[in-house]
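In what follows, a single structure is set out as structure tokens and then discussed.
Note that one protein chain is taken out, while the other chains of the complex remain in position.
Labels run A and B following the written order; every chain starts at residue 1.
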Amino acid sequence: MANYLLIESRDPYATHEVRHDFHLACNLAKAGNKTTLFLVQNGVIPTRKNAISSGLLHALDNGVEILCDEFSLRERGIPVDTIMPGINIAPIDTIIDHMVDGSKVLWL
Amino acid sequence: MSDNKTLTFSIMDGPFEQARTVTVMRLLNVAARRGYNINIFAYEGAVSLPFARQSKHPNAVHGRDIEEEDHPLPKDWIASLIKSTAANGGQLDWINCGLCVDERGMQESIEGVRRGTPGDLWKWACESDNTLIIGTR
Partner (left out) sequence: MRALQIIESAYRCTIEEQDDPAVWITHAMKGAGADLGVVLRANAVNYAVKNQDASGLVFGSLEQSQPPRIDQDIAALMDKNIDVYVLEEDCTERGIPSADFISGIQFINREQLPEVMEQYDQIWHW
């Protein structure tokens, strides 16, 4: 089993494929891989508590760790205390940390 | 202080078009601060990121002259990252895909950028601690 970091820079409202990316994260986790989804750029748009974002909730339910780029939130005026429970804030350094640790890192 | 980690990135996007360029620069900045060795394989439009003839301009909409506007130029970001990587004990090696350069007429790059082929990307990937491909859309 491996560690996976999936970097999602798109949102599911504008790009249909993002829903399949969330599905991939779930399937990797269900297969026993430690799977992290790192949301950056417009990837952070669906993180608001009131957002219609079943894909992210499904990923959380399946054991996917979801991290959200602090700068991307701030750039879009999304206060950290307004994002949905279970999603954690992280610096961009997280991606470099995963690369150094030998995770399989995909920019989706 | 370098701990001898080497990371390879391949990027495909040209400047001033989308958000990936800035995110890539943020990633490179983290690796540069840590003194890692950084390899960049610029593919397709990304070969124009270090194009030497990028120039600043004033912005009447912002009400600022050329100095006040201080317009960012990716070539300057790259030059600065090359310096800061070296200052922290690492090396930033940038290869522009040669065929991509030719078809775009992007032969004039800043110092520190060289031509190469996809074979260089594969060689780097085999020699690096990890590789991240950032495709375009």
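Following the convention adopted for this analysis, a contact is a pair of C-beta atoms (placed from the backbone, for glycine too) under 8 Å apart; a residue touches a chain by one contact, two chains touch by 3 or more.
Worth saying up front: this structure is predicted, and the values here are computed from it rather than measured.
Taking every chain of the complex into account, the chain not shown here touches A, B.
Across A:27, A:54 or A:88, the single residue that touches the chain missing here is A:27. Touching the missing chain, out of A:2, A:52 or A:80, is residue A:2.
Considering the whole complex, the residue from B:64, B:83, B:114 or B:137 that touches the absent chain is B:137. Where chain A meets the omitted chain, the residues involved are 1-2, 4, 17, 20, 23-24, 27-28, 31, 33, 104-108.
Against the chain not displayed here, chain B makes contact via residues 10, 12, 43-44, 117-119, 121-123, 125-126, 130-131, 133, 135-137.
In this section, only the chains that are shown with their structure count from here on.
As a whole-number value, the distance joining the C-alpha centres of chain A and chain B reads 25 Å.
Those residues of chain B that touch chain A in the shared complex are 5, 7, 19-20, 23, 26-27, 30-31, 34, 36, 129-130, 132-135, 137.
Against chain B, the residues of chain A that register as touching in their complex are 9-10, 40-42, 71, 92-93, 95-96, 99-100, 102-103, 105, 107.
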